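What you see is the complex with one protein chain gone and the rest in place.
Labels run A and B following the written order; every chain starts at residue 1.
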Amino acid sequence: MARKITFQQAINEAIDQEMGRDESVIVMGEDVVGGSGADGEMDAWGGVLGVTKGLWGKYGDRIMDTPISEAGYVGAAVGAATAGLRPVCELMFIDFMGVCFDQIYNQAAKFRYMFGGKAETPIVIRTMFGAGFRAAAQHSQCLYPMFTAVPGLKVVIPSTPYDVKGLLIQAIRDNDPVIFCEHKVLYTVEGDVPEESYTIPFGEANIAKEGDDVTIVAVGRMVQQSLEAAAALSKEGVSCEVVDLRTTSPLDEDTILESVENTGRLVVVDEATPRCSIATDISALVAQKAFGELKAPIEMVTAPHTPVPFSGTLEDSYVPSPEKIASAVRKVSEYTK
Amino acid sequence: MSNDKIIAVTMPKWGLSMTEGKVMEWLVEEGTELNVGDPVVDIETEKIANTFEALDPGILRKKVAGLDDILPIGALLAVLAPSEVSESEIDAFVSEFLENYVPPEPEEEDEEESAYQYIDANGYRLRYSKMGTGVEKIILIHGFGGDADRWLFTQQPLSEKATVYAFDLPGHGQSSKSVNDGTVSGLAETVIALMDSLDITEARLIGHSLGGAIALQAAISYPTRVTRLDLIAPAGLGKEINVDYINGFIETDNRKEMKGLLQQLVADPELVNRALVNDMLQFKRTDGVSNALSQIAAGFIDAEGRQSRIMREEAALLTIPINLIWGSLDKIIPADHARDLPAQIKSTVLDGYGHLVQLEASTEVNAVLAL
Partner (left out) sequence: MATTLSVEDLLDAYRTMKTIREFEDRVHVEFAKGGIPGFVHLYAGEEASATGVGMHLKESDKLASNHRGHGHCIAKGVEVNGMMAEIYGKKTGTCHGKGGSMHIADLDTGMMGANGIVGGGPPLACGAALAAKMKGTDGIAVVFCGDGASNQGTTFEAMNLATVWKLPVIFVFENNGYAEATASKFSVACEDIADRAIGFGMPGEIVDGHDFFAVHEAFGRAAERARAGDGPSLIEHKLDRFFGHFEGDNQNYRPKDEVKRLREEVCCLKRFSAEVTQKHGVSPDQLTEIDNEVASMIDAAVVFAETSPDPDVADLTTDVYIKY
């Protein structure tokens, strides 16, 4: 039965259902329980924003607080994954990947190939990303392009409560390392989510809105921003198709190309910085494989090439807004050769 | 300024989940004299496209909605009025309507959601919706892989004179996914158990495809509980079935394949839109569904890919009214199965439609059901 729950509750429910279904699923991370070793309450936090709250009461030792030792526990989770467990590892902010990147991209990402197909590494690393919290330069980045660039990692960036549940269950059941990127601004967004467990396969983009004039490709929070832009543009008579990639690795090339074949015009929206990003990647793909279909140059709407600023004034203008997206769409839709 | 000779034609509400529709094509010119039931305009909802037919007689004086307009339910599509009403009166009517029109509030969605209820029967939790308050009770039984939405254009018209229940079979829609007994008789037991839970002593059963076989089986097993059968492209009347469709539906997790499969259900492939494909994939990706579907398929199809539960002879012995409705272009279960049955079983084959005939030709099917 579907009912409205938040993005954050949908994540909790996915982990809960998978821990209930499969004993090899464990959860670890900094304060994913909270209160370990202290004299107050246990399950004090359930993660810094309370996403895993309540799981400790149900699953006890299968959900573990860790010391602040990202390289240590993420690496241990990778090792555990090769030895029969399915760790769901929480790395509080994607920015902290810097501390443990070796364990992810030299270790986890490589095993399957480097060991001649003999290793499986079913680990999920859940991590918050994105600007909008006034959390400044080291707690707000969009680092998913880096992970997308690494062969051997799957990269998931959900945009709705429905998707986050199905994609997370898929990630936990998947036998490869998955970097599961949760935009912190989406945590409070509500949507219809079935109570039952279900999966969404990786590499299948979702057409969040159908349209005929301009294709907008987006991920994560940018899907919502793009839908807002599309709603405003439809009043001006411009019909946008919004493609939500859902996963940047694997990438659903077909859906992107089919949409561009129909519209002939492309705007890519990416909250990451503009170089070597999802925006450039999708643009390159379309330029390479659908050049003949394009009726206008591709537009990219991205953050500027700067760290994320702290001040609200600056941060608000840092994030691609529906207005910026709309003006890029106008530019491509008005273009004539 | 109101004028009771002027009639507003508004965006219809088809099914519980419809909130808006897109104007695809006008089928009549301004000035046409319309009778009730005449096709007026093609409208696409997020589920399926359908033709809107005149609910009132009158001259179509003005088309208000433009092509490709996406309008909420209740929004003004066109205006009917006798010829003596002047253009200016019509314009005044339109502007008054537009001024006063309030699109349905989003919170209405919650009320719509609550139109679905859950009930326990035969060890399952079943989702159902109830429409109407009439004395006659009707239960709508969808087919393999379907859900209560298959009755999008059927339930509401029937509910004007009867109390009409549409439910999701075990393993389907939002009912329990673990199936205890996937055979036709097992599922017929569930229909009877549902009637017990709903305190329904006797009911008319309308079944589509596998749901037709289930309805027929229920009537055979419990002759006193069933007052009439309407079987739409039913299983259970012949060996042949498109087993490639059944197996493909169970196996596929791919959008393109699913689209191709669903297109076999209808004569006009354009009717299968992205939302329908997504709904089916979402359903298929729910835990337990593929087991349930395999189990149910094994319950009515044998190892050679032919139907295993044939009830022609038992059907011939039933004394209740039985109606068969088939689309002539059915690619799943051939319309030939309607042939050579005893005279008391009436059959209607609708030319040019496919397996999902109650969706493709809702007006014609509803007309037969209303007899």
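FYI, contacts are C-beta pairs under 8 Å (C-beta built on N, C-alpha and C of every residue); 3 or more make two chains touch, one makes a residue touch a chain.
Nothing here was measured: the structure is a model prediction, and the numbers come from that model.
Put simply, the hidden chain is in touch with A once you look at the whole complex. Within the set A:I68, A:M114, A:A231 or A:A287, the residue that contacts the chain not displayed is A:I68. Checked against the full complex, the candidates A:D16, A:E30, A:E90 or A:D163 give a single residue touching the omitted chain, namely A:E30. Of the candidate positions A:A44, A:V189 or A:L257, contact with the unshown chain belongs to A:A44.
With the whole complex as reference, residues 30-31, 34-42, 44-45, 48, 65-72, 95-96, 98-99, 133-139, 274-275, 304-307, 309-314, 317-318 of chain A touch the missing chain.
To be clear about the criterion, only the chains that are shown with their structure count from here on.
In the complex of the two chains, the chain A residues touching chain B come out as 1-3, 166, 194, 196-201, 204, 206-207, 210. Here chain B touches chain A in the complex through residues 113, 118, 127, 174, 177, 253, 255, 274, 278, 282, 285-288, going by the rule given at the top.
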